[in-house]
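Just passing along the structure, written as structure tokens.
Every protein chain but one is kept in place in this view of the complex.
Chain lettering (A, B and C) follows the sequence in which the chains are written, and residue indices restart at 1 in each chain.
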């Protein structure tokens, strides 16, 4: 099985195969000796060579995180052959709406329409109960549209920006 | 839904219905005010009147146990209308093979063929590594057959007795 | 002794009090709002009563509803925990009127301490050291200007009814005084319905150190040592330790004796805490008295070997303190981390949601007081304190190293928590050297964390991500997280109402 894996914004090509109770693994073309056991759902005991790792998986607000010990990595996994992944990948290359997760007030808009942004660039700051929440771009691209202005109230789900 | 529930050998008729987010409950004809939330798989937060119980469910070697706080109860649940339960009930009324769970030596046979036994009556004692394990009848019935003798070695899965 | 105690609280402190009840053979009655039906305190209690809508005013702050449950359940005492009604003199009165013992001080003691200016007046009589300033509300700007001139700038304006940094203003120069006084007054009015503001000399980079006291109803009062609470973010305590690294036995005795004098002046009973500001010359000044069990009481329990909640209950039942001052000894060092459902990478914004995986630390020197469990949906309606992780060690270094190890074992999947903040604090050179003051944490957070990305760990993550995908549905409980995220987005405004209340919890 071949996967395109993005870890903290960096892309990797991963080739995993399971035969005779063993995994074989190529990471970006490098062969690695791995041995993995699922300890419980979301917890993997992974040996690479003789190093031992307790790896945890979680999904927070739709984002997949992989934790190696106490270090967190943002992860995305695409199976290049899978239809669903291809759809998602397509979505990733098309326009993406950025919405408010919670109701509040837009206190600042950090980008302009037409500006180029990286994945993780702050788009707007929404305040609720005196706490400010910076909404970030989930992908690299161009800001197509910013339907909100500083000072307006938004509800959860309202579109703050569209990035293509 | 109507269930036949056996708790530590005692039978109960339970009538449960769920409507408008509330449960109604009749236990052996007695109406009880209950309120239940599944906290996580196998853990139920159950209120009966205003009493609060943390109830756990487990299955050990095929036996269902319900724990109310730190008290354990052997439980069996049958839905009188369910096909699968009916099959199980039939099995319960038909002959049941009692097998050795672990390899060992039969040190004692506690019943004779033709004898009537209760659920929980000791059938035979199997020893392994100097530890003795009493094998019990899972049901009330007549001992039809005892294919083992004292002193013989048995493997896991070997039939020790048949109770009908 | 009481037969049944109602716990008028939720979360980890409700669980902690329920545990004490069970240890003492006392039945525990829980109350819960609509969003707390599946909360841990309901599961652990012997009886549980719904008390209404999520908004605290409709439930945990609703005195008639709570007293009604006390009556229906036959509880003979109420433990208020911290926050909510714990320092509400009206509630203590109402309990007395209803014939239910309030586990805490009398309403009169609370009232004496409830207003900072009134407390100051009472304490001045008892000869307690104060930061120079006024012991009454400022009448006018002119008075403020005169006092500020006399005590010298910088000065601090404070709301008499204050707490949590609300209605507080630091003033460096006479020219800023007028606008600061107006701002403090209007914030005090908004926050507490009381515009009374007083003035104090501002202590530069003070430490915040508090002294735990216990007083029985027979006139015996003891102190149990201090807690260092200088690690604060926006005037909210984040991490506490005991003993304070700068307090030696002599200073402890002097602070303890002042604390006992404060308590006695207020005819105080049960557990209480006397807060002090300590300047760089180790002079200490009375700040205020908290008339309840503190969030951070476990660090005192670990270094004294005592159980404060057991003792609160014994005292409320009319028993005498089972020890004298000279019987109390302090051994080792304890540090508490307040684990919050909040996002350290995003301005500590609350992060409610479902806990999809919970790996909890244990082992030597680790105490965990928790109100969460795997599968629980953390509501956004209340203070997002999930648990307290407390490390004990032979000395401060060992407490830090055990806590660091335990934090590495702690995993709360599905929501954001501030666990990484504590790793950073405990690893900080200044923290390790115990050079602490109330500005420490804000300064640390302003420094950019030099996150060196670990390429080897990133490779591990890449392989693991692929393996989780290859192992399929059974490997993960996170598939449902999408649905969960969606439901979160539908939460209405009401879920936000209570968040500000956490600011009152210190």
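Throughout what follows, a residue touches a chain if its C-beta (ideal position, glycine included) is under 8 Å from a C-beta of that chain, and two chains touch if they have at least 3 such contacts.
Here the structure is a predicted model, which means the values were calculated and not measured.
From the set C:162, C:272 or C:393, the residue in touch with the chain omitted from the display is C:393, counting the whole complex.
Contact with the omitted chain, checked across C:298, C:414 or C:466, is made by C:298. Contact with the chain not shown here comes from a single listed residue; of C:4, C:22, C:93 or C:233, that residue is C:22.
If you put the missing chain back, the residues of chain C touching it would be 15-16, 19-20, 22-25, 44, 298, 301, 305-307, 309-310, 329, 331-332, 360, 362-370, 392-394, 398, 401-402, 404-405, 408-409. Looking at chain B, the residues touching the absent chain are 1, 3, 5, 7-8, 10, 12, 14, 16, 18, 23, 25, 27, 32, 34, 36, 38, 41-44, 46, 48, 53, 55-62, 64, 66-73, 75-77, 79, 99, 101-103, 128-134, 156-157. Touching residues on chain A toward the chain that is not drawn are 35, 37, 39-41, 43, 45, 47, 50-52, 54.
FYI, only the chains that are shown with their structure count from here on.
Centre to centre, using the average C-alpha position, chain A and chain C are separated by 35 Å. We define each chain's centre as the mean of its Cα atoms; on that basis chain B and chain C are separated by 48 Å.
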